[in-house]
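The other protein chains are all here in position, but one chain of the complex has been omitted.
The first chain written gets the first letter, and so on, giving A, B and C; residue counts start at 1 in each chain.
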Amino acid sequence: MSHNTFGHLFRVTTWGESHGPAIGCVVDGCPPGIRFTQADIQAELDRRRPGQSRFVTQRREPDAVKILSGVLPDEDGETLITTGTPVSMLIENVDQRSKDYGEIAKRYRPGHADYTYETKYGLRDYRGGGRSSARETATRVAAGALARKVVPGMTVRAALVAMGEKEIDRANWTWDFIGDAENPFFTPDPKSVPVFTEYLDGIRKAGSSVGAVIEVVAEGVPAGLGAPVYAKLDQDICANLMSINAVKGVEIGNGFEAARITGEENADEMRMGNDGTPRFLSNNAGGILGGISTGEPIVARFAVKPTSSILTPRQSIDRDGNEVDVLTKGRHDPCVGIRAVPIAEAMVACAIADHYLRHRGQTGRI
Amino acid sequence: MSHNTFGHLFRVTTWGESHGPAIGCVVDGCPPGIRFTQADIQAELDRRRPGQSRFVTQRREPDAVKILSGVLPDEDGETLITTGTPVSMLIENVDQRSKDYGEIAKRYRPGHADYTYETKYGLRDYRGGGRSSARETATRVAAGALARKVVPGMTVRAALVAMGEKEIDRANWTWDFIGDAENPFFTPDPKSVPVFTEYLDGIRKAGSSVGAVIEVVAEGVPAGLGAPVYAKLDQDICANLMSINAVKGVEIGNGFEAARITGEENADEMRMGNDGTPRFLSNNAGGILGGISTGEPIVARFAVKPTSSILTPRQSIDRDGNEVDVLTKGRHDPCVGIRAVPIAEAMVACAIADHYLRHRGQTGRI
Amino acid sequence: MSHNTFGHLFRVTTWGESHGPAIGCVVDGCPPGIRFTQADIQAELDRRRPGQSRFVTQRREPDAVKILSGVLPDEDGETLITTGTPVSMLIENVDQRSKDYGEIAKRYRPGHADYTYETKYGLRDYRGGGRSSARETATRVAAGALARKVVPGMTVRAALVAMGEKEIDRANWTWDFIGDAENPFFTPDPKSVPVFTEYLDGIRKAGSSVGAVIEVVAEGVPAGLGAPVYAKLDQDICANLMSINAVKGVEIGNGFEAARITGEENADEMRMGNDGTPRFLSNNAGGILGGISTGEPIVARFAVKPTSSILTPRQSIDRDGNEVDVLTKGRHDPCVGIRAVPIAEAMVACAIADHYLRHRGQTGRI
Partner (left out) sequence: MSHNTFGHLFRVTTWGESHGPAIGCVVDGCPPGIRFTQADIQAELDRRRPGQSRFVTQRREPDAVKILSGVLPDEDGETLITTGTPVSMLIENVDQRSKDYGEIAKRYRPGHADYTYETKYGLRDYRGGGRSSARETATRVAAGALARKVVPGMTVRAALVAMGEKEIDRANWTWDFIGDAENPFFTPDPKSVPVFTEYLDGIRKAGSSVGAVIEVVAEGVPAGLGAPVYAKLDQDICANLMSINAVKGVEIGNGFEAARITGEENADEMRMGNDGTPRFLSNNAGGILGGISTGEPIVARFAVKPTSSILTPRQSIDRDGNEVDVLTKGRHDPCVGIRAVPIAEAMVACAIADHYLRHRGQTGRI
């Protein structure tokens, strides 16, 4: 990983700030011959798009993706075929309300990257958070939509499993419910919707914010992906998830719970399946042993902090060293974790696609 | 990161298996003019070395480091000065008890990487776990000892804060106690020693194993290290920690706790310090905002799973698809997390050293 | 370097085909605080732009650059200041004459990459050469315009020194003549203009093409850039130049001539200059010793082959294995080497800028 690029063979470079003319990404190393449509990409972007319920920022961006390179149109005029050269995708910024940044330009919002960017670079793009804006994540989702096509048979899905003090009941887990029109939370538990609704309405009306925990599950990942010892699949998944704004922790499989139990309880035993292939009797490992995929579902979980963009004034300083109070007006998410769901899927899909190609490169065994 | 290399400007490549003639690392990109002694490196290795108490594996390895390149001896005959070229360090494997690997060579130990390595590569080094052996981590500690010297004024320390069901009392936190001769656990809480002793003796006698949670704290790290958006300092620290054997989860600052609280509670407010520099009134962020260091202590925590090398037989299969029971005799750690403490320090030191150089490269602001 | 990215700290990723909607580049790792104008970039692009004389392709592209990210406007409304985040630049493709590609799509043009792209990827973008089009080089020039600003005091200039059988007279070398309106060849020798004119008119009218040799000189490069042993400055300059379409050879300093002379003749002797700094009495080394810059001008030279897009039919095959004759109608350069001059400057500027940042990163000595 290198500043604004991640991946080794499936490489994604993103660029753009929320208040410039556009944002975008370049996906390099994509295998040739992959067939997709612009609608495939757009559908993923639409899942992440703000403005779809009162629980996410009301910034209205169509997030219409343009595909600028790396593809040949098929004869049907709709399907695109990757040529193996870089796929450049661009999303215009439309809803940039002009305003006076005078005050914000100088003040450091607590919990934001204002102070650190300015300390690092000596200046910063104060317009909408610059590069640390959540808007950057749209380009990851576009790249992830391509990554999903790289590994045959792979499905990557994510779900919100906790919001602040509220958790889902895993007994009710229903993957199909996540895309339901009545589900503004990406929760897999239908019964959690009224609970989350009431809870988050309270948070929103108080001008407050709250964190969340998201779980990502990748199925259909062949055994053998990942490599010792600094290219472990779990390590790269973890790095990809940690790179998402506001993420403060990541775990694989049973994660921190593993620290609390014994080796007998934790070891996933093996038997031969009826189809003559090895199977695991449990999946505490989250589908990864020694950094290499086992063929079981890959399971990761991560924590998103509550955004510091809240209506309650917080103590801070400005660029000139004056002590000030900062409160954030305007359009913001009471729970930024909600929109992290499609982003997390994209980041995990990219990590696995990269390792799929790396494994094929080194071993030729796929 | 690339299989057996990590870091961009401060780059560490490690090699070797536990049952070959030696293991080692090459540290490339180290700044010239850094002064150190072989004893500095050895002291760190000795902290990680097995065989020092009944709670860690009784494999007896002197772990004597040889420095083969990249240094000039100073006139005192003891101090070495880095020349800016690769520092190659080698540790011979001494205590390789010869034995018949016939059976182990074919069986997949549950919870180990036997199955995944063999699936990936079509063969594996069955002697002592090959590349997935904990022995590999000695070379990280050697590299980390150099990394500590790269960032002026930086201190990186770690401590075991939980073992299985037992936790320390943070009110008793005493950094100096960690190196105490009466402390075989790297715990910072003197009162935890009898608790951990009794608990782990029980685990050991039962032929069982247990996990642990380790906390790493880096102090004296200048503000401005790390970079958006895929070279975040927390992301690289987490990736480095996740690359350690048996680690299943990582978090920064208040970590998963951040998902449970509100934005008001979580935001670290700022004021001007008496010395005219900015200070934070709390450090929920763990010293990193937007992926860039704030100047506050950097705090990371990670979970280590219990080793699957236990005396209770577990169900598994062998290479030929036969169902077998596996139990692990021989020298093993009841809590592998203990020895992860110096390894974690090394990995965090390497991540910060790398970002220190990268920051200086791009901005010239150090 | 990685497919469509080059550089380590000053990293350039380019994308786009000649017949898609646009081409572009992303410059990542640019130091913050660099001040430039869009006109600075455009001026370099205009030097490379086709359609400016009868000796270069008549494709009419305004090559107007758009700067989409990574900058803050200064108060004057014209100056842009880099923020340290990725600078994305985009150039729309305007002059895409629609035509029937049916025949070209199947035939492999001799001397072009048609056959190799299709063999590699199983398909190719037959429209205008796809990614191997000379049009891609415009994005390098845009990136190079930024690179020039990274190294204080550096000047990078190039000149055409030979065209087919004709060479300049080095005694007439006049850098200022290169930008002269009466000089369509980037030659530094005013007396060569009528010679080249007559020669190339003959080539052009015959529907033929011819190669060229270009020399690049970088002055004001501080001593100490580059690193042993696989990051030599000459090696990276060489790689950057070899990546330009149609380049078949590169040399540094006296290059191949060095193979013909003795050590006495070749060694550049040193003395102290009047200003108390070391100086070299000659520069056979081309400003680089042991891969590291000496402070003398860096001198590189490279050979460009004649384009195979000619009017004389050449034997070839098509995708189906039929033997065919191919000739290239339409807009093409009789000497593609001419337009390589600004491209070469850009590639050398990028290589040096990258090493400037890398050197600062590792050593802090700038």
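Structural remarks
Rule of thumb we're sticking to: a contact is a pair of C-beta atoms (placed from the backbone, for glycine too) under 8 Å apart; a residue touches a chain by one contact, two chains touch by 3 or more.
Keep in mind that what you see is a predicted model, and the values were worked out from it rather than measured.
Considering the whole complex, the hidden chain is in touch with A, B, C.
Although one chain is not drawn, the whole complex shows that of C:I41, C:A147, C:I178 or C:I252 it is C:I252 that touches it.
Only one of C:P50, C:G291 or C:P342 touches the chain withheld from this view, namely C:G291. Along chain B, the points of touch with the absent chain fall at residues 2-5, 8, 11, 13-17, 20-24, 26, 28-29, 32-33, 66, 68-70, 72, 81, 83-88, 90, 120-125, 130-131. Taking the complete complex into account, residues 8-9, 29, 31-32, 84-85, 227-228, 357-358, 360-364, 366 of chain A touch the chain not shown.
Along chain C, the points of touch with the absent chain fall at residues 1-6, 8, 14, 108, 110-113, 115-117, 119-122, 131-132, 136, 162, 164-165, 203, 208-213, 223-232, 234-236, 238-239, 242-243, 245, 248-264, 266-272, 276, 278, 281, 284-286, 288-295, 303-310, 312, 314-317, 321, 323, 337, 359, 363, 365.
The rule is simple: only the chains that are shown with their structure count from here on.
Chain nearest the geometric middle of the protein is A, using mean C-alpha positions. Both chain A and chain B derive from one sequence, and where they touch, over half of the residue numbers involved are common to the two copies. Distance between chain centres (mean CA atoms), chain A to chain C: 38 Å. Centroids of chain A and chain B (each the mean of its C-alpha atoms) stand 27 Å apart. Shown for chain B are the residues in touch with two or more other chains, namely 8, 227-228, 363.
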